[in-house]
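I'd like to ask some things about the structure below.
The complex appears here without one of its protein chains, the remainder shown in place.
Our next item is subunit A:
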Amino acid sequence: MALLRITSPHTHRAGRRTSWVMQMVILATLPGLLVQTWLFGYGTLINLFIACATALISEAFILKLRRRPIGFFLADYSALLTAVLLALALPPTVPWWLTVTAVAFSVIFAKQVYGGLGNNPFNPAMVGYAICLVSFPVPMTQWIGASELIQAGATPTFSDSLAAIFGTLPTVDSYTMATPLDAFKHKDGLMSSEAFSSILGLQSANLSSWMWVNVAYLLGGLALIWLRIITWHTPISMLAALAVMAGVFYAIDPSNAATPVFHLTTGAAMLGAFFIATDPVSSCTSNRGKLFYGAGIGILIYVIRSWGGYPDGVAFAVLLMNFAAPLIDYYTQPRTYGHKKAKKGLAGGDK
């Protein structure tokens, strides 16, 4: 399978196969993976192995059920990419069955039930993540804190990470801490400045570890743009929309809102912008469409973070904009060569 560019110019470079694209995206997550392992322990790596094994097994199982060539589809690395993205998004201490549920649900229900790669209307990894977030809120919101601030005083060792994932680690609470977004959401009556000076999760050590994670994903994402696997439109418009929303509300009410920098360097802002929102299947097609699509995600992330029930909103924002992507595509069709005006709207698209 070759992954062709959907809009013109339809250049076809030799070697630009689906499997190559997927491999490159997986490689681009490496800086983020390393930083997460360095800051939060081996949990992410263990999750990664569980997730990859589950993805391959469930993909092979459903391909056999659908009587499709198993080796051909397993070799396109798309199931592995879903597994990698989920392993990065899940907290490093989640029990193993949660990772298995999330990945199996992504591959079987969000991807293969719709007809496999290329037919899924929603981002498979985010469907699995959202299902688990709704079903198991407690393990899904436990994150390791910065080592200077937590009780244990160091990132969990390999055996402790293993114990947290397979079985129960009684001392897991000494490693975990509220993420900056979670802490800021539950600052209750405090002013922003008070929250940043008094709440543990908002201390500079925790903020900087999340900043490093986001910087690592930013680097990986820039590599993807440089390789021309993704275009700049979706991530930039998403980050810009998030920054503008945060900036406007910070300007209006600095005592209750957080700065744009806080919003861009915490949570899954960069992972979402470069790796999740840019999924070629479930996002918009034309460059103009991608701008609207990304901006929608950015606005929704800010709305969910500020007024929603969850501390971070990347998964829900991406899924909601996946709903809107076909509609945006109808209204943002590029002008065809030889025509004076671009086709617009449902009537133009259906004829």
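Simple rule for what comes next: a residue touches a chain if its C-beta (ideal position, glycine included) is under 8 Å from a C-beta of that chain, and two chains touch if they have at least 3 such contacts; residues count from 1.
One rule holds for everything that comes next: contacts and distances are computed from a predicted model.
UniProt records the chain missing from this view under the protein name "Ion-translocating oxidoreductase complex subunit E", selected from "3-oxoacyl-[acyl-carrier-protein] reductase", "Malonate decarboxylase beta subunit", "Peptide/nickel transport system permease protein" or "Ion-translocating oxidoreductase complex subunit E". Across the entire complex, the residue among A:Y42, A:F73, A:F109 or A:Y250 in touch with the chain not shown is A:F109. Checked against the full complex, the candidates A:L30, A:I131 or A:V244 give a single residue touching the omitted chain, namely A:I131.
Contact between subunit A and the unshown chain involves residues 109, 131, 134-136.
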